[in-house]
Structures are given as structure tokens and as C-alpha cells.
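Working notes, structure below.
As you look at this complex, bear in mind that one protein chain is not there, while each of the others sits in place.
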Amino acid sequence: MSEPILSVKDLRKSFGGVRAVDGVSLDVQPRETVALIGPNGAGKTTFYNMISGRMKPTAGSVRFQDQDITGLPPHTISRLGISRSFQINNVFTELSARQNVEVALTALHRKHFSMFRPASRNRAIQEEADAVLERLGLRHLSDTRAGVLSYGDKRLLEIAIVLATRPSLVLLDEPTAGMTPEETRHVTQLIKSLAASGDYTFLITEHDMHVVFDLADRILVMHRGRRLAEGTPEEIKADPEVRQAYLGEEEVA
Amino acid sequence: MPALLVVLLAALAALPYFAPYFYIFVATEILIMGLFAASFNLIFGYTGMLSFGHAAFFGMGAYACALLLLHFEVSLLTAILGAMLASTLLAAAIGFLSVRLGEVYFAMLTLAFGMMVYAVAHQWRSLTNGSDGITGFRLTEFGLGLDLQLFNPAVYYHVVLVVVVLASLVLYLITRSSFGLMLRAISENPERVAFCGVNERRHRLVAFIIAGLFAGLAGALFAPFNRVASPDMVHWTQSAEPVLMTILGGAGYFLGPFFGAAMFVLLETWITSFTEHWMLLLGIALALLVMFFRRGVLGTLLDKVTGR
Amino acid sequence: MRTARVASRLAPLAVAGIALAAAFGSTTQAQEGDPIKLGAIYITSGAASVYGQYAQQGLRLAIEEINESGGVLGRPLTYEIEDSQGKADTAIQAARKLVFQNEVDALVGLDSSGVATALVPIMPELQRPLIITHAATPAATGELCNRYTFRVSANVNQNMKAAAHIAADTGAKRWTTIGPDYAFGHESWEFFGKYLKELDPDVELMSKTAFPRFGNEDFTPYINNVMALKPDGVLISVWGGDLVNFVRQANNLGFFEQDMEILMTVGAATEVLAALGDDMPEGVWLGTRYWFDAHDNPINEKFVKAYMERHDAPPSYNAEGAYAAVYAYKAAMEKAESTDPEEVAKALSGLSFEAPNGTITFREGDHQATVGPTWGKTAAMDEATGVRSLDPMRSFDGKEVTPSVEETGCKMK
Partner (left out) sequence: MQSFIAALLNSLDIAMLLFVIAVGLNIIFGVLNVINFAHGGLYMLGAYFTYMLVGRLGLPFWPALLLAPLAVAAVAVVLERLVLRRVYDRHVTDSLLLTFALLLIIDESVRMIWGSGIHVVRPPDLLRGNVSFLGVNYPVYSLFVILMGAAMLLALWALFTRTRLGRIVRAAAIDRDMAQTVGINVPLVITGVFAFGAWMAAVGGVIAAPMRAIDPGMGDKIIIESFIVVVIGGLGSFPGTLLGALVLGFIHGFGGRYLPEINLVLPYIGMALVLLWRPQGLMGRGAAA
């Protein structure tokens, strides 16, 4: 087995007396797609928040590409190559779709302190913005204000921002939540092709089990802040504990 | 389209030749206050930080300029540059302490730090001459070997016009730049920006310092204009003026603060002749604007015109 | 982009605005029977607006009296008032507006010394006579003096010289002060000390003093401080709402029951006395630039009577100052037989005229009116006016308390 790109050891987070995440460990191999599932309140988002720097863990460690990133601020973690999307839409509504992507690209190209030159004059940024928008099928909406985009397009734009930072590890928080079946299919295909390109490693939370089983190489099941099970989709489907605690509630095909 | 901007500038340049004498003073004040408000809008409209202590930098500029003119008899240009340096340093110090905190705290903190500067200006009598402020400084020369009669209000107006136009141009370029894009993104969602790999706090600090620098420039133009630098220029009510002007004009537009400054100064000039209760009208106008016309007068007008 | 569009929409607006401004600014040449215009600059908004209110009452009364008796040079008088907000820069804009836009013939006003020190130096640019009626900083008729600037009210110098006389007569030796922490408070103490030392070299001016900030709410720490010092006498230059706070808190602490001489430099301002009523203790020395009950002459009698009829309260010093200034202009314009600002300014210099507080002369050397303040010791409540009466009372002659021109530092330009 190769070195894991992300190695989480015994991560804990408590709020007051409540343990939201209680000693979870996880190794993610490069170019792998790992799904993180569990019922609401299982601690998935808190887990994400600690990896991406939004919250400081109470205990435990997070290593990324052989570097300890535990408790680093989000912008540093992002710069190291971890990018995340959010459960609720988190695009810049007052900016155009293209500008949303430009924000991420400006950071990537270290032009964020460029005082007098607009991003729209930077060839590299423009070409990349075109490419990212093209890839997500948003090119025709470039100049539309993000606030007036459809819900599905906003979710896509969210992913576009994530990809624009050229991450090696992508954390997607329910990427297809609230999407139409058509949009869901589109996004699933997109993630699949990105994964197949070999440039990205994915960590995904998702409620839609079809999507999970379709995408994941490996699944981590969380329940009440703890690791309940871990394995291939087949193993997880077969796990009686998981079925009882979680899958039983959902109609598994 | 730029043609119309040229017409506007030409009209402003020609103003002393056709407007009544008093309006040279009014226009000078509008330009200076417009720049002050525009500098405020860099952090308010573009970065989403409501500062109630912006007068600290305006006042710092005014005091530094007045002191340099008084004690060192430097040229106006040198005094202005010195004033900008002083306000930049002050903005760096206050900004460092303030931008770390959330918006509500930020508003209260900037207010309190502004009052701290006020208290110093008031109490450090050996330097600032206390409540009386600094007067009696002389304008000798502009600098750069230019022979300008700075005591002539029309000449001073032209100096202010050139400086304000240049400064606005720089501010405009900043708002349009990559950095400006970052600020707009931060004003909407600082966290998302951080997750793009940008230290948003440092951006807010830099924006705060730039705003302080230009506020200092406005203050440095204001002191020679009124021949005084006094603690009133640092008081929190002075900080409220760019806030009001920006809301009045429209924070979402680069020229909004200038428009707001023009409305504010002209209305103040006219209304105070009719009523002592101009503050009441101002309060009602502000409340209505915030409740119903969030885009400001200029913004609302333009929305009507463009049918947005 | 949007901004370019904005600019394009804005240009015609701005041009329209300038045109509008030009329309507003259209002026007409003054005609023969047109009113003579006075421009007044006072604080008419905010916490200290009571001073602007009183001044305006004095102005209005004088102007109506004069107009009823035929005006000045056959022309009626009128006035326009602008708010200084107590701020130097606002006052300067106000003065520019009055002179260049409203084209007033002369200026009166100024409530704060900060405003005076800023405005006086630019009077040569405005080229109108200015009579200061309230601001007391010696600089206005001292090192800043110029040929356009006059002051009808007593300044800190005059008031403190009088205070020093009162203080010396009490025999108290160790003095300290409680004053507002700005120019007025510090200057008052400085001049008081200087003149008291001249009168009685034995006095001790204590190095421990109390200067609470202007607008302070709780004076207790300062009062306790001073009481702990056990001085023989205390000069109190706190004024306005602050003085009301001060006196009531001092009452609570038994400050006035100590064995100390108390001098309040502007304690006899009627707005303060009326607010305090009998909370103002007996046996305290109060100073004022004008006391309605102190001058036995027909003009004062007429002024006080007319004022009381209108406002049901005795006139304050600020009302009297503004009232006197109007009569000063009347006298000067009649002397010059012109309303030309240069001529009027010339006529004012050295002019003597009758005011409620006696015959007033604007000294040629520095343009300060040779007036003296009134000091009195608080006595029984005066039921008719609702303020404490002053007994004994001493009105100082201007000649007695006005320092020589050389001392003021004025070099008339």
C-alpha cells in the first residue's frame, strides 16, 4: 500500500459535554474516492470542518501529504491542496459565475494582492476560468450573476470554485443535495470522470445511496460521532450493524 | 461614455469661472468629503466592514498636515505626503487590532479607537493645542517648483480637484483589480474566500490601511482648506459623516459616496438656513434609505433608469 | 462595465447640480432701502445649543427695537443665523456662506474659543467686521487680533483679573482649581494665578488641580480629590450642564460645607442658576460676563424688562452680548454713515456706545471692549426670577481689569 494522502488519527471534537466526533481515524489513499456516510448528527460535517480548518480538534491529528495540518487555518490548508464544498450553497451571489471562479484562481495564481490589475486582464486566469466553467457546463452562464442561477447551477458553480483551486484532495459535502435526478446524474458523471483523470482524491459525504455506491471505492460509516464500519461498498451493504443502525432506514436497492 | 465623464470633469474644472464665489468653497468641501467617503466605502461597500472610527485617519491627516506646515514650513505636497504616511501607520495599528474581530465588534471597536484618537488630540495639549486645535499655519508653496497662489480659493479648489481625481482613479483601479475582487468576495463570504486559500483577514487589514491612507489624504486637504485641525475632526460624529454620505449615495457604486457627499453638503448648506432640526431630517432620511432604498439615492435612480 | 455606465448617468446629473447651484447662487446688488444684513454664527444644534438660543433672543430683541425706531441709516436691520455646531471647520464654512452667499454686511457670534481661534485669523479674507459676543479666549483680541475682529464680551483675561481681586479680598492663601479639561479651563487657572500673584505674592497656587473632561458626568472623584487637599480657596471654571452636575454632586459630598472660598467663574449664567434653583448653595462667589441685576441704567432696565416679558426669565449673558453687539453695529454704521465693511470696521475701532452693562469702548489697540464682569456672592432665592440673588455684588470697571495692549500680545494689522 502506498502512503496515504490524508491520515486522520483519533480525531475528537466536543462542544461543552457533547462529543460530536469521538475518536475517528481514517486513511485515504491517493486517487481514491472515499464516501463518508451516516445519519444526520453522525458528526460528518464536524469531521469535515476539522480537516478543512474550520474547527480546531479537541484531540487527535490530521496529516496531509506527510505534513501535520492539525488546527491550521483554512486558507493555509486550502493552499496545501485541500479544497472543500459546502452543504448549503456558498457561492458569491453578487459576483458573476466567472468572477466566482476567478476568486479561486486569483488565489491560486498568487495575484490576490495585485492592486491595479483586474483578474479579467490575466490571460492564465482567464484561460483556466474558461476551462473550469466549460468542464462544469457553465460556460454559457459566465456573466450571469451567481445569485440568480438555478439551484443546480449554483451547486455546480460551488464545485467549479473547488476545482479552480487545483486541489489534490477534494472534500465534497453532499454535492447532489437538492438536485433534480438529471442534475444528480450530471454531477455523478462529472465526479467519476474527475476521479478517473487521476488528478484528484475525493472525500464525499452524501445522502443519496445510489450516488454513494456508484462513486465510492471505500465507505466510512459514522454513527453518533464514532466510526461504525469501514469497507468497500459491498462490505458496507452486507454489514448487519450498518443495516440496522443506518441503512435500514433508507431504501437500499 | 467616457466622453460624459470628460464633460463632468471639464465642468468641475471650469466651476470657478461660472459658479458664484461661495460655491468654490462648497465644491471644495464636496470633493474632499467625497474622497473621505470613497475611502470609507472601500472597507464598507467593497469589503463589508462598517467602521465608525474612520475620522481617526481623516483627523490624523489633518493634524499631521497642519503640524508639518506649522513647525517645519514644508511645501503643501510634502505635508500631504507626510500626513498620508502618518494615517497609514495609524490605520495599520488600529486595523491590526480591529479586523481580527467580527463585524459588530469591529464597528464598536473602531468607534472606540476613534474616540481614543480624539481623546489624545484633546488631551495632549503640548502637541495638539488641545481643544483649540492647530491654527495659524501658513501655506507657502505647493512643491514641485509650481508657483501657485494657494490662498486663492479658486486655486486651492483646483489643487483639490486634481488631487481628488488622481486619488479616486487609484481607488477605482484598486476596486477593479484582483485585490478588489477579493474584497468583494470577502464582503459576501469571508469564510468561502479563506477556503479558496486566501488569508482574508490580511486582505481586510490591507483594505483598512488603504482606506486609512486615503482618509488621511482627505484630512490633509481639509486642514489647509479650513485653516484648522481640531479635535472635532476626529470625533465619532465626524466618522458618521462618510457613513451617511455613502448610504445616501449608494454603497454599491464607486461614485456613490461622491454623489452622497454632494447631496449631504448641498442639503446641509441649504436646509440649515430653514431649520435648526436638520439632524432630524437626516435621521429620518437615513432610516428610510436603510429600510426601503438600500441601494442609496444614486443606486435607486440608476436602477430606475436601467430598469433593474 | 457598470461603473462606466454610472459615470455616464452621473455626468448630466452633476452638470444639472452645478447649474442648480448657480441658480441658487444668483445674487442681486444691494439697493438703497434694502435691509442691512447681520450674519450670526452660534451653536444652534446639539447639547450646547442653549447658547445659540439665548444669543438669538438677544439679537432679535435688539433688531426689533431698532427697526421700530426707524432702523439704521434709514434702512431696517435683519439677520441670518448659521449653526457652528461648536466646530471650527463648520463655523468657517458658515462664515463663508454668510459673507459670500448671503452677502451679510457684518458678522456677530461665536460660542467657543476653538471656533474663535480658527475663524479670527481668516477674517481678513472675509473682509467683514466680526463682533464676538461669547467666546472668551484672550487670543481673539490678543496675538490673533486683526482690524476686522472685535469683542463686546469680557474675555478670560478680564474675568480672571476680576476673580483675582475677589480672591485676594477673601484672604484665602492656598488655591486650587476644578476646570474643564480644555483651553478654557486651563487658561482660566493660568490667568487667575498670574493676577492673584500680582495682587498678593503670598498666595500659594497648588500644583494639584483637577481637570475633568468637558461633558464629564461624575465629578465625585475630582471633588473628593480637592476636598482631600484642604485648600483655602477653589476656582471652579466648570460651566453649563457640567456645572449643574458638579454643584449637585458637590452638595451631596458636603463640598460647600468645608471651610473654603469658592469662586465659580461662569456660575452666574442664568441657565445654570435657573436649572439649579436653590440647589446652588448660599455664600459662593459667582462670576458672569453680565448680570441682569447689576447695572442701573435705562438701557439695562429696558432690556431686562422687554426680555422678561418675552421669555419669562432674566436674560443670560449670552443674550446681552448679542443684544449689545447689534447696538454696537448701529452706532458704528451711523458714525461711518455707511454700511461698507471697511468703513464700519474703522468706525468700530475706538467706538464708545451704550449697552446694558454700561458704556462700552472697543479699545483701538486690540479691539477688546473694556468691560468688566460682575461677581457676587449667592444669597436668598429671588422668587420673581427663580434664581439666587447676588449679595454682595461687585461689577468691575473695564479699565480696572483689562490688561494693557502690550500685555495682550496684539499687533494690529
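Observations
To keep things simple, chains are lettered A, B and C as they appear, and every chain counts its residues starting from 1.
Quick note on the criterion: contacts are C-beta pairs under 8 Å (C-beta built on N, C-alpha and C of every residue); 3 or more make two chains touch, one makes a residue touch a chain.
Small disclaimer: the values here were computed from a predicted structure and weren't measured.
Here the chain not displayed is in touch, across the complete complex, with B, C.
Of the listed residues C:175, C:211 or C:396, the one in contact with the hidden chain in the full complex is C:211. Screening B:13, B:116, B:170 or B:271 against the full complex identifies B:116 as the residue touching the chain left out. Only one residue in the set B:10, B:146, B:162 or B:280 touches the chain that does not appear here, and it is B:280.
Of the candidate positions C:222, C:307, C:327 or C:396, contact with the unshown chain belongs to C:222. Considering the whole complex, the residue from C:49, C:102 or C:338 that touches the absent chain is C:49. Along subunit B, the points of touch with the absent chain fall at residues 44, 48, 50, 97, 100-105, 107-109, 111-113, 115-116, 119-120, 122-123, 236, 240, 243, 247, 277, 279-280, 282-284, 286-287, 290-291, 294.
Considering the complete assembly, subunit C touches the hidden chain via residues 45-50, 53, 181, 209-213, 215, 217-218, 220-222, 224-225, 228, 240-242, 244-245, 248-249, 252-254, 271-272, 274-277, 279.
Criterion: only the chains that are shown with their structure count from here on.
Comparing each chain's Cα centroid with the centroid of every protein Cα atom identifies chain B as the most central. Of all chains, the one whose mean C-alpha position sits at the greatest distance from that of subunit A is C. When C-beta pairs in contact are tallied for every pair of chains, the largest tally goes to B-C.
We define each chain's centre as the mean of its Cα atoms; on that basis subunit A and subunit B are separated by 43 Å.
Annotation: 33 Å between the Cα-based centres of subunit B and subunit C. Under the contact definition stated at the top, the residues of subunit B that touch 2 or more other chains are 176. Shared contact sites, meaning residues of subunit C that touch two or more other chains, are absent. Contact residues of subunit C toward subunit B in the complex are 2-15, 17-18, 21-22, 24-27, 44-45, 49, 80, 82-83, 85-90, 92-93, 96-97, 100-101, 113-114, 117-118, 121-122, 125, 137, 139, 144, 181-184, 186, 213-214.
For subunit B in complex with subunit A, the residues that touch the partner chain are 173-174, 176-182, 184-185, 188-189, 191-200, 203, 206. Interface of subunit B with subunit C (complex): residues 1-2, 4-5, 7-8, 11-12, 15, 18-23, 25-26, 29, 122-123, 125, 129-133, 135-136, 151, 172, 176, 222, 226-228, 230-233, 253-255, 259, 262, 266, 269-270, 272-273, 276-279, 298, 301-302, 305-306.
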